[in-house]
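The complex is shown incomplete by one protein chain, all other protein chains being positioned as in the whole.
Letters are used for the chains, namely A, B and C, taken in the order the chains are written, and counting of residues starts over at 1 for each.
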Amino acid sequence: MRKTIFIIAALVFGGLMLGALDSIHPFGEPGNVPMDEYFLHHALEDRSSENVVTSIVFDYRGFDTIGEAAVLFTAVCSVLALFREGAKK
Amino acid sequence: MWTKVVTGFGYWDVYSWLIFLAIASFFTLWLRNSGRQDYKEGTYQDEIYFSGNDVPEDGQDISVPADSAYWGFIKVFRPYYDVMLSVHNGLAQDYLGYFVLSIAIITALIVLL
Amino acid sequence: MTVGNMPFLVVGILFLMGVLAILREKNLIKIAIGISIIESAVNMLLITLGYRLSGDIPVYFLSGDVDVMVMPTPQALTLTAIVIALATSALMLSVIMLIYKHYGTLNVDELRRLRG
Partner (left out) sequence: MNWHAHLPALLLAVPLLGAFATPVFNMGGKTLRNAWFIVISSSVFLIALALWHQVSVNGIQVYVMGAEQFALSLPSGMKLPVRIILEVDALSAFMALAGSITSLAGAWFSLSFMDRFTGLSRFVSLYLLLTVGMLGMMITGDLFNFFVFLEIASVASYGLVAFWRDRPQAIEASFKYMLLSQLAAMLVLVAIGFLYGRYNVLNMAAIGSLIHMGIVEKVALAFLISALALKCGAFPMYLWIPDAYGEAPASVSCLLVTVSQASLYGLFRVCFSIYGLAMSNKVVAWILIIFGLLSMFIAVSMAVIQHEVKRLMAYHAVSQTGYMLLGVGVGLLALGNSQALAEYGFTALKGGVFHIFNHAMYKGLLFLTAGTLYYMTGTRDLNKMGGLVRKSPWTAFMFVVAAAAIAGLPPMNGFASKLLIYQSSFAVHPLLTVVALVTSILTLASFVKVFQTAFLGPEQDRMADVKKVPATMLVGMGILTVAVLLLTFFPTWALSHLVEPAAKALVDQAGYIAAIMGGAF
């Protein structure tokens, strides 16, 4: 009974999500994209990087990469804390 | 002026409450001090009266445990608590199910209204 | 042949499959796989959002003469999201190992010591 309600809810949720996904923009035609055009046009002269993705990952959005490293460090710390040595208690 | 909270419908002041508390504690202490004068510490007057029975050595035997608190309240609302305890049943997938259910309801409400 | 909006819909269906997996599967490892499926679906959503028709790789010396390049930001975001997903998957599997050690089972219905 409860399970059935949850499955129906998941289907409703999925249906609404599909409806939204269908109307973001036609696939492959995002229209006017000022931020990405800026990256594509300025990455070479600003950052001397042939690879635009690299210049975004390590420069324009470099702070996210620090955050990413912090998440990795956090996960390593958590795993080390969970499997630490030490007496029962 | 440092202690007034204006709510837009009236105001409320911390000082008046503190003065009230001071007066109340003064009266309490005064009443406590005007008790019987023939009380002496360390005599039979210190002993606990436990319905005429022997008072247990360990305080644990005469203290009320937490489970017994609000016994009547819980007894009256037993049907309500039965439903609530079946919601808090500890099954991780039910918790996920409630989450998915509420996402579906919120999304439907926001999109359709 | 046109694909229309099919890539977006595929991503949505993949997400839904992940949600159904974590709602229905009883084995903890399978639930972790369900979470991974959801994470992959989200990464694929970001990538499909960044595609432009007949767009080329956003690296100048590899892209040739085409004007249109695909959008680079979603790729950068996906790189970050993949690492985050990796970290959480690792932690989740470690916790599942400890659950197996303590409870001796991988059935999610037997994790019921905390309730009420």
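As a convention for this text, contacts are C-beta pairs under 8 Å (C-beta built on N, C-alpha and C of every residue); 3 or more make two chains touch, one makes a residue touch a chain.
Here the structure is a predicted model, which means the values were calculated and not measured.
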{"item": "Contact set of the excluded chain (shown chains only)", "value": "A, B, C"}
{"item": "Chain C, residues in touch with the chain not shown (by the definition above)", "value": "15, 19, 22, 28, 31, 35, 38-39, 42, 45-46, 49, 73-74, 77, 80-81, 84, 87-88, 91-92, 95-96, 98-99, 102-103, 111, 113-114, 116"}
{"item": "Positions on chain B where the hidden chain makes contact", "value": "1-5, 7-10, 12, 14, 17-18, 21, 57-60, 62-67, 69-70, 73-74, 77, 80-81, 84, 87-88, 92, 95-96, 98-99, 101-103, 106-107, 109-111, 113"}
{"item": "Where the missing chain touches chain A, by residue", "value": "16-17, 19-20, 23-25, 30, 32-36, 38-39, 42, 59-64, 66-68, 70-71, 73-75, 77-82, 84-89"}
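Following the convention adopted for this analysis, only the chains that are shown with their structure count from here on.
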{"item": "Arrangement of touching chains [line / ring / star / complete / other]", "value": "complete"}
{"item": "Chain of greatest Cα-centre distance to chain A", "value": "B"}
{"item": "Whole-Å gap separating chain A and chain B, where each centre is the average of the chain's CA atoms", "value": "45"}
{"item": "Sequence positions of chain A contacting 2 or more other chains", "value": "3, 6, 10, 13, 17"}
{"item": "Multi-partner residues of chain B (at least 2 other chains)", "value": "96-97, 100"}
{"item": "Residues of chain B defined as touching chain A within the complex", "value": "94, 96-97, 100-101, 103-105, 107-108, 111"}
{"item": "Contacting residues of chain A [partner chain B, same complex]", "value": "2-3, 5-6, 9-10, 12-13, 16-17, 19"}
{"item": "Residues of chain B defined as touching chain C within the complex", "value": "85, 88-93, 96-97, 100"}
